[in-house]
Each structure stands twice: as C-alpha cells, then as structure tokens.
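A short worksheet on the structure shown next.
Yeah, one chain of the complex is gone here, protein chain that is, but the others are all in their spots.
The chains carry the letters A and B, assigned in the order they are written, with residues numbered from 1 in each.
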Amino acid sequence: MSSQRLPLLALLAAAIALPLVFRGEYFMHLMIMVLFYTVLASSLNIVTGYIGQLSLGHAAFFGIGCYAAAMLTLDAGWSVWTAMIIAGLAAAVAGFVIGYITLRLDGHYFVLITLAFAEVLRLVVINWEEVTRGPLGFPNIPRPSIVLGGEVMVDFSSKTHFYYVALVLVVITLWAKHRFVYSAMGRASVAIRENPRLAQSVGIDPFYYSMVAFVLGAFFAGLSGWFYAHYISYVGPDVYGFGFMVTMLIMIAVGGRGTIVGPVIGAAIITIVVEELRFAREIRLSLFGLLLMLSILFFPRGLVSVPDLLRRRGWWPGAGKTGTA
Amino acid sequence: MLDVALQFLVNGLVTGSFYALMALGLAMIFGLMEVVNFAHGEFFVMGGVVAYAFCNVLGVDFYLTIVIVVALMFAFGAATDYLLIRPLRGQHLLSTALVTIGLSIFLINTMLLTFGTSPQGLDAPFSRKPIIIGEIVITEGRLFAIVVGAVAIVATHILIQKTRLGRAMRATFQQKEAAALVGVNVERVYTLTFALGTAMAAIAGVLLGAVFVIHPSTAELATLKAFVVVILGGMTNLPGAVAGGLLLGVVESLWGGFVSTGYMDVIGFALVIFILLFRPYGLFAPRPGR
Partner (left out) sequence: MTKTMTGLATAVAAVAVLAGGALAQTDTIRIGVIKPITGPLAFDGNNSVNGAKLAVDEINAKGGVLGKKLELVVEDGQCKPADSVTAAEKLMVRDKVPVVMGAFCSGATLAVMPVAERNKVPLITGVSSSPKLTEAKQSWFFRNAESELMTAQAFAAILYEKMGLKNIYYLAVNDDWGRGTVGAFKETFEKIGAKTMSIEYVDRTANDFYTPLTKIRAANPDVVIVVAETQAGSIITKQARELGLKSKIFGVGAWATPTFMNLAGDAANGVFAGVVYASTATGDANKMFVDNFKKVFNTDPGKYSAGGYTTINVIAQAIARAGAAEPDKIREALTKTDVQAPNGRIKFDSHHQAYGWELVLVELKDKVPHIRATGVAKSPYD
C-alpha cells in the first residue's frame, strides 16, 4: 500500500503545479478530461476491481448524475453546488436499488442484468420527452461560480478553475477509495473477490460488502456526471450509452483493475493515446482497437504491472517480488 | 384486428429467426465458454460484408457464397479463439470481455474503411414480389430467412447430439477435467466451439444482406439483442436460445404493434430483468442447469 502512496503524492504535487507551468487551453482541456475520467473509472473500479463483479450498468449512474445536474440547475433553478450533492446522492440511491436487486446474482447473470438496467434507463430517457427532453437533451447548463459575501470570487470562465475542481474530486474519490480498500470492509471485499465461499464461511456477508462498494461506486459516478454536465454544458442521452461504459472499462483494464493508481494511469493513457492518434484520421479507431487487444494480451493485469514484469527480468531496479493491492 | 395480429406474428417470426441464429452462436461463446463476446454483432456484420465481396463484387453464385462465408468465418472464429481468447482462458471475465471490445472496435472501423460507409444490398436471387396468404404478406427473402434459420438450428442440434465433436463438446462443458482425463482435447473443443458460434452469427449476416441491407452500424444493437436472447433461453441451453429468439421477435412485434414502437427495444431488457429475478435459469429450463 505504501508503494502506491508515494507515487500518488508525487503525482498530486505535480498536478497542483501543472497549470502554473503549462498554460495552453487545449492542453488544460485534455488534463481536465483526464481528471474527469479518473473519477469515473475509479468509481467503476470500486465495483469491478475490488468486488470483482463486471458491472455494465455503471454508465447509468453517470447518466443519472448528468441529468440530475442538468434538470436541477436548468428546470428547478437550484445552485450548481447543491446540484452536486444531489447528483451524487441520486446516483447512490439508484445504486442502492439496482444493487439490492442485482447483487444477488453473480458472474454472467450480473453482467447482463446491470446492462439491461442501463439500457432500459437509456430508452426511457429517449422516449419520455416531457421530463427528459428526449434525444436532444439539455443545452446551456450553467457554469458553477463561487460567491462570497455577495461577490463572485470565482466565475469559472477559465479552464484552470474547472481543473482544480476536477482535481479536488479526484482527491476525494481516491481518498474515499483508499479508506474503503484498506478498511476491514475493503479487505473483506477483496476476500469476496478472491473466494466468495471462503469469505462467507468466516462470517463475511458478501452481499452486505458488495452493496457498500456498489453504492459508493454509484455515488462517485454521479459526481463525475455532475462535473461533466457543467463542464461540457450539454448532456444528451448518449451519457447512458455504451460508449462511456466501454471507455471506463478500457481505462481500468489498461491501467490495472483493483489498484488505486490503475484508473489514473488508464485515464491518462487512453485520453492521450486517442488524441495522439488523430494523425491516423480514418484508421484512428482501428488502430486503437488493435492497441487495446495487444495491451490486454500482454499486460492482463494492466500497465501498473509493467514495473513488476520488468523487475522479474532484471530490467528494473528493485527486488523481484510482486506486490498486489 | 385479427389479420393485423397475424401479420405482427409473422413479422415477429422473421425477426425472431435472426435473433435465434445470433443467439445460438452467442449461447456457445457466452453461455458455454463464458466469454462475454462484445464482437458478436461484428461477426454478424462481417458475414454480410464477406458475402458482399463474393456475391456482388466477384459475382459468385448466392448459394455458393453462403458456403464460402460459413467456411471463412469458421476459420476466422478459430483464429480469433487461438490468438485472443486462449491466452486469457481461466482469467477474470473482464479480460476476455475487453479483448472482444478491442476486437469489435477494430473490426467495425476496419469494415467501415474497406466496405465503405454506405449501406449495401446483396444480389440475392429472390423476387421482391410479396406473397399474399389470406391477409398476410411475406416475401421470398423473408421465407428464405426462416428456412435457413430452421436448417441451421436443426444442423446444430444434430452436430451436438449425434457427432463425436458434439459428444466432446458436451463432455467438455459439463466437466472439463473429466473430459480431459478420458482423452478429449479440451483446447481444441473450445476453439471449435468458438468457430461454430462465429459462423452462426455470420450466416445471420448473409441473410441480413439478402433481406435488408448490410451496414456496420447494425452491429451494436445486434450484440445487445443476442445477449438478451441468450438469457431468455437459459444461457447454456441451445434449444432454449432458439425458442428465446423466436419469442422475443414475436413479443417485440406485438408490443410495437399494439402498444408503442418507441419502447419496442425496452421489452427485451425488461424481460431480462424479470427473468433473472424470478427464473434465473431461463424460460425453458425445467430445473437449474449446470
């Protein structure tokens, strides 16, 4: 665990200093997307990485966060910050309900039932125009602002403001995840992932711990939805779609599931690779698919395992021991 | 009212034949081999694209094209299993799921590049003239789809129940270690099963081109529907997958006809939720399966 703490702190320091060094708006945009995806992928990692269940319904919680933010600020006129709390809570409540129903099933059945929930929700959002505005969605979602004593202190006209909000969300997410993973509860979760029957026999109730992980994951997915809605300023039904689901799965798998830094690495690598592949034009996505297959085949435990692999061959300093989180 | 209902029923059976073929292939890959195959819809479209290359571009006879497509896609499926799935056998669901996601992204975009972005029809030897039976309308192409569906399904049944490969498959998926002990080449059975599943999806793709049009964008919905049907059928239950496919086709058609077309695609997913909660082993299993 301490092996993960040091690089994380170094990363945090670098992240805080980053806007002071680089000032390009496009670069800032990419870094914001990296941070946003870090929160989203980490939230899925709590479920898939630690309790080992492949949830394909996670985009639904992200979508609920997006729509809660859009509807509360545009239709109900609430403040952006209140909407943040509600977006997270709404997703968590949905996580509780869906988790309560689905976590009784495992393996394949869980994969499919979570997918079914997300699809039902997406189709309802498209068809129920009166409430959700249908396929066109919500444009002009307001930017947040920080008002102190009647004066606008921060108006979020600059990308740097969004960057630091995203960074705060990342820190909260990773901290909460860390607390969860290294609590008695988290250790129990890992036990469930590794051997559910044995875990049960020593008095761990897999359902209870899985529920906690699921609701926690949903909450942070909702928060990332809130951020997305206000940063992009537009949400449509595509936030419930398979595209986001696939993106976050790829990020945790490429980075390394079941680790804290994994999704961070995955979010950064995938965002940058997709962007750098622009030179390839039409074959961009074909190349991306190919790279993804190679990455899974050669690093099935993700890129976090690369130092271990190198170390074992003596290409990297340090003992040849492998450590897992 | 009744004649409209009958028409809906026939419409549903045609769609259902496609679902059944797709699901039969996926029941092998997902149900038996436990690979969450996200590239299944791409295998389906690829069947149509390969058929287009032979039938329209090279001018090969339509029926011969079907045979060529089945052979090529069988080989493609075997190669996919050998290169991508076998190295990850025994690992977490997520690993194989992601490899197939990578494969699907690669295939769909490569097909858009080579096949082109415009939808295409297949030069099939069917008259488009409707056949009218009472008040019900059907076309030659649609009838052909139902027939091919039925033939493929019966052939699979015979293969599994009556041949040596079928026996090896049943043994492998019931008790892998025991099968290996009695001399079954388990790895080979896995590869052949994957190849069979791929070829099955490809046949559906050829039919798609003959009756409708081939376009890569149909892949995603096809994958999702196939997963739904496999669950309805009871995962490892191959006849169940067929029955589930036909059932979903008919139910969707009736729902679209009498309730709402906008919500037509919800039915399958809603059914999945209810079935998994109340009958997790599918609609057609008398008792829990494996």
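Simple rule for what comes next: a contact is a pair of C-beta atoms (placed from the backbone, for glycine too) under 8 Å apart; a residue touches a chain by one contact, two chains touch by 3 or more.
Note that the structure is a prediction, hence the values are computed from the model and not measured.
Under the touch definition stated at the start, the shown chains contacted by the missing one in the entire complex are A, B.
Screening A:D75, A:D155 or A:E275 against the full complex identifies A:E275 as the residue touching the chain left out.
What chain B contributes to its contact with the hidden chain is residues 4, 7-8, 11-12, 14-15, 109, 112, 116-121, 128, 130, 132, 137, 139, 208, 211-213, 215-218, 220-221, 252-253, 256-257, 261-262, 264-265.
In the full complex, chain A makes contact with the omitted chain through residues 22, 24-27, 29-30, 33, 126-127, 129, 134-137, 139-140, 157, 228, 232-236, 238, 243, 272, 275-276, 278, 281-282, 284-285, 310, 315-317.
To be clear about the criterion, only the chains that are shown with their structure count from here on.
Centroids built from CA atoms put chain B at 32 Å from chain A. Of all residues in chain B, those touching chain A in their complex are 30, 34, 36, 84, 87-88, 91-95, 97-99, 101-110, 112-113, 220, 224, 227-228, 231, 235, 260, 262-263, 265-266, 269-270, 272-273, 276-277, 280. Across the complex, chain A meets chain B through its residues 48, 52, 54, 101, 105, 107-109, 111-113, 115-117, 119-120, 123-124, 126-127, 242, 246, 249-250, 253, 257, 282-286, 288-293, 296-297, 300.
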